[in-house]
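Only one protein chain is missing from this complex, and each of the others stays in its spot.
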Amino acid sequence: MSTPPLPFGIYQFEVYGRGLGGERPALPTTFDGLQERAREQLSDAAYGYVAGGAGEERTMRANRAAFDRHRLVPRMLGEVGQRDLTTTVCDTTLNAPVVLGPVGVLSIVHPEGELAVARAANELGVASCLSNAASTTLEDVATATPDAPRWFQLYPPNDPEVRRSLVARAEAAGNEAIVVTLDTLTMPWRPRDIAQAYLPFLLGEGIANYTADPVFRSKLAEPPEESPQLAIQQWAQTFPNPQMSWDDLAALRSETGLPLLVKGILHPDDARRAVELGIDGIVVSNHGGRQVDGSVASLDQLPAIVDAVPASVPVLLDSGVRTGSDVLKAIALGARAVLIARPYVWGLALAGQDGVREVVRSLLADLDLSLAMCGCSSLAQVDGDLLVPAPGA
Amino acid sequence: MSTPPLPFGIYQFEVYGRGLGGERPALPTTFDGLQERAREQLSDAAYGYVAGGAGEERTMRANRAAFDRHRLVPRMLGEVGQRDLTTTVCDTTLNAPVVLGPVGVLSIVHPEGELAVARAANELGVASCLSNAASTTLEDVATATPDAPRWFQLYPPNDPEVRRSLVARAEAAGNEAIVVTLDTLTMPWRPRDIAQAYLPFLLGEGIANYTADPVFRSKLAEPPEESPQLAIQQWAQTFPNPQMSWDDLAALRSETGLPLLVKGILHPDDARRAVELGIDGIVVSNHGGRQVDGSVASLDQLPAIVDAVPASVPVLLDSGVRTGSDVLKAIALGARAVLIARPYVWGLALAGQDGVREVVRSLLADLDLSLAMCGCSSLAQVDGDLLVPAPGA
Amino acid sequence: MSTPPLPFGIYQFEVYGRGLGGERPALPTTFDGLQERAREQLSDAAYGYVAGGAGEERTMRANRAAFDRHRLVPRMLGEVGQRDLTTTVCDTTLNAPVVLGPVGVLSIVHPEGELAVARAANELGVASCLSNAASTTLEDVATATPDAPRWFQLYPPNDPEVRRSLVARAEAAGNEAIVVTLDTLTMPWRPRDIAQAYLPFLLGEGIANYTADPVFRSKLAEPPEESPQLAIQQWAQTFPNPQMSWDDLAALRSETGLPLLVKGILHPDDARRAVELGIDGIVVSNHGGRQVDGSVASLDQLPAIVDAVPASVPVLLDSGVRTGSDVLKAIALGARAVLIARPYVWGLALAGQDGVREVVRSLLADLDLSLAMCGCSSLAQVDGDLLVPAPGA
Partner (left out) sequence: MSTPPLPFGIYQFEVYGRGLGGERPALPTTFDGLQERAREQLSDAAYGYVAGGAGEERTMRANRAAFDRHRLVPRMLGEVGQRDLTTTVCDTTLNAPVVLGPVGVLSIVHPEGELAVARAANELGVASCLSNAASTTLEDVATATPDAPRWFQLYPPNDPEVRRSLVARAEAAGNEAIVVTLDTLTMPWRPRDIAQAYLPFLLGEGIANYTADPVFRSKLAEPPEESPQLAIQQWAQTFPNPQMSWDDLAALRSETGLPLLVKGILHPDDARRAVELGIDGIVVSNHGGRQVDGSVASLDQLPAIVDAVPASVPVLLDSGVRTGSDVLKAIALGARAVLIARPYVWGLALAGQDGVREVVRSLLADLDLSLAMCGCSSLAQVDGDLLVPAPGA
């Protein structure tokens, strides 16, 4: 679609240049500003679904606090005129260590939903990971992302035949990896959604990958187009999988030749066990604080998990990333890349594809400039020496 | 009255299902929301009596902060399709490790007071503990709770005859244990009540167990029905017992064959001494922060007290429990069960029996789901390995 | 004037009793409430003078935070039916370990100023310490305080003759001790007063002890009654004494047989040096955060200073005391007694003598009850075993 704008750090000058013509950015320039604007525009139910977390949302706050417990020590005169933000995850080369993480049912915040996200990712050349609970089929999203890396996220359903079908389709559509989310095998307690009595899937939103799936369809008495309620009921019976075991994960591992990452890992022992089963990458995540209220911050668990697995296994960090310095801190603590979610979802909510692109470009510009200001010209130079603990942390 | 809804974790789907018909939960879904709504509906005096604490309410805040100093480390793939929340306290089997703790004089927040609470507990099959300062007699409450475990709480009065009479009645009514509260032998300094010059007992509220007591009545020149003021005065002379000694506790111990728990313990030495006297269980409690401003958080003292007593003596945790993850943390730190109070009182204030039931079901659903999300299928799997200290704690 | 009401802890029942007649306390029951009400009633200048501190008022906040870093561990069944709050400081027996500390120029908050305070102290039998910067002469205050211990506070002026005269008058008026304040030998930087360009002494307020002093008067060309400006100028030249030395303190020590306490000590070495000079008692104080912005909290320095001086030398704690549990914590950390200031000044501002009495009675009731709730029946039982550090402190 377009040539990726490199280096990212020039983006700010584009904005300043527009300012000379009297043009201001259409979107707020901070996460809090984006979220506040999104709150004003979205329905309470849709806003709450994205913004909310489990229980008292202590884990959401913990995720942010974890970043504040590390401080960067900038170095001077690093000869940083040219910066290289590329990284590699499971044979996928990324032009920046930032992946648009999987978020389900984006139709509730914008009519173009996941397609707008995919197009923005493609414009920027950044990697994205489609949720299997998307409002759009993985095939349509693949078509919209010809020029950027693309992964597929899977909540393993309790029906192995459906699972295998979803995996096969992800392979066929040219995804470069599958990300298996382990932390959401049942629905958590989210007071904001409970208060709205709102679960979009029960309204038929976010189940496109199921209703388009031949195996899933074969189990329905009537096709979803004719009897949507039947499809919803079948989905509701197929999705929850709390009884899933490590053996089931091993089975899944054997069913695809694609790199397989597991997402939701918070304990080093779980990371080790996954690697023993042949898992190719780990995403340290507490699902943005949406599953277990009061659980550990993702970032706090990152170093121990990096230590627990072989250096050849990439560890990614998800949950709480908001700024360029957050990304730097995660990299310095051993992450190969990070996943972001709410920031780009608010961009989507406010301005569709353009909004996603602007939010992500801003984050990448911030990252690129912060890297330079720290005296580094590539991610390989970013390690623990760049950090000190915040006093009292 | 009804079959207890098990597993509790399906409750959220009930709510989502109702949402399809346009129905939203009648009550706020967070503790802060409940309290705010209750504040709007209740008189300042009644609201302040329940919501308030001693002095500057530092202990109330400490209770909450104590939970934030522990973080759960969820484990993946625990095969948690079936969960078992049962626990046992002094030969009482509980279907969940949550007891509706004793709260006096509930008539001030709802006309059905303790009866509504008892009926809700009975509906859910959860255990409850009636305050001896209730607005309703223990006999009436017993009738309302045929199908759920029931305990009786006692503030030992300074008159041993009255004490013995109350204990005998508790036994006769089929209570399964007596909980002796030691931390309120005189009235504390509660600025909110002082500001309202409000003590409901002086208005004749919350002394039903006294005015119905044959021994207490025998000491009155006129029956309470004819001379309520006389009864109030007699109660005011009988209730305070700051001179109570450990010998008095031993005497009480000898007066009943029921399991005897002591509530208000905060120091391991006091727990040890109680066990030496033959006490059967310990409730670690600072009375919800209502007694000594600036005292330790209950949860912070829990581990040392668990360590101080034999494993056969159950230790329960009271004060500050608001969410499912709070319960999990208390269990992980050694509590056999927890007591809750303000959450269900706000439910009572807002919607009577239905309100109590909805608040408690929500808490149990949250607990059940959080347990599953942590990778555990029974409380026996919940131990200290599930926790890490929050950084800086 | 009246029989001191003992034990203090019954005061709350007096309030509840009045509530039965529909009467609510005239004053707010919390410090924040008192201060807020005072802010509404006083001029900005007078309010700011009392409420404000040095610089950014970090020390004021530090004083409060210091109390929060200690937590009380209540003990059960201490047989606390009778409590004894008495303590002894330099041969003065106090009926409670709370002294109304010296506050200058109280005429700016209430027309009866220091006299109202003295009368309230006398009603309650509590000790008070008159500021030498009072709006009223020490002789008038002595007359108003026949039945309660009374001390005199001195800012040593730079004129030794005036100093000796003030000391001699304090002796003659029957004061039981002199408290020499060392931390205010020049005026600090207080932004609230600067913003109002307000220093009440330059308006002739708060210099009554000077204008009534025969030696001071002898140095004036005209008597203050005829030429107030001349007296103010002379005061302004006599008061500042930043060049004061330890030798000067030794000289002062030699000039009186009364017990001499020094106030403003924050370093153990300064405490030791004072004791070596024959000082009889130490008041650990940062002047309520009014002198050096960012200085240590008084309470944080208390234990080291208690350790630094012989057990025979009483150490008192000033700055930040608001509640009964604050007093208990200070006693547990080694203080013989505490000084309070802003709480009673707000009481004075709002309701004169009655206001002072009500605020102080409330604090003493809170203290008495908190002592009982902690399982102690006298201050001798209050020691470090009653405290644990707040986690993270």
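Per-chain residue numbering starts at 1, and chain names A, B and C are given in the order in which the chains are listed.
We take it that a residue touches a chain if its C-beta (ideal position, glycine included) is under 8 Å from a C-beta of that chain, and two chains touch if they have at least 3 such contacts.
Quick caveat, the model's predicted, so the values are computed rather than measured.
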item: Visible contact partners (per top-of-document touch definition) of the missing chain; value: A, C
item: Residue of A:Thr181, A:Asn209, A:Ser319 or A:Ser370 touching the missing chain in the full complex; value: A:Ser370
item: Touching the absent chain when the full complex is considered, from C:Gly55, C:Gly125 or C:Gly206; value: C:Gly55
item: Touching residues (missing chain, whole complex) on chain C; value: 54-56, 58, 62, 65-66, 69, 182-183, 185-189, 191-199, 202-203, 242-246, 248-249, 262, 264-267, 269-270, 286, 291-297, 300-301, 392-393
item: Touching residues (missing chain, whole complex) on chain A; value: 9, 12-13, 15-20, 23-25, 28-31, 33, 67-68, 70-77, 79-82, 322-326, 328-329, 362, 365-366, 369-370, 372-374, 388, 390-392
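Keep in mind that, in the parts below, only the chains that are shown with their structure count from here on.
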item: Size of the rotation, in steps of 5 degrees, that lays the CA trace of chain A over chain C; value: 180
item: Chain B, residues touching no fewer than two other chains; value: 392
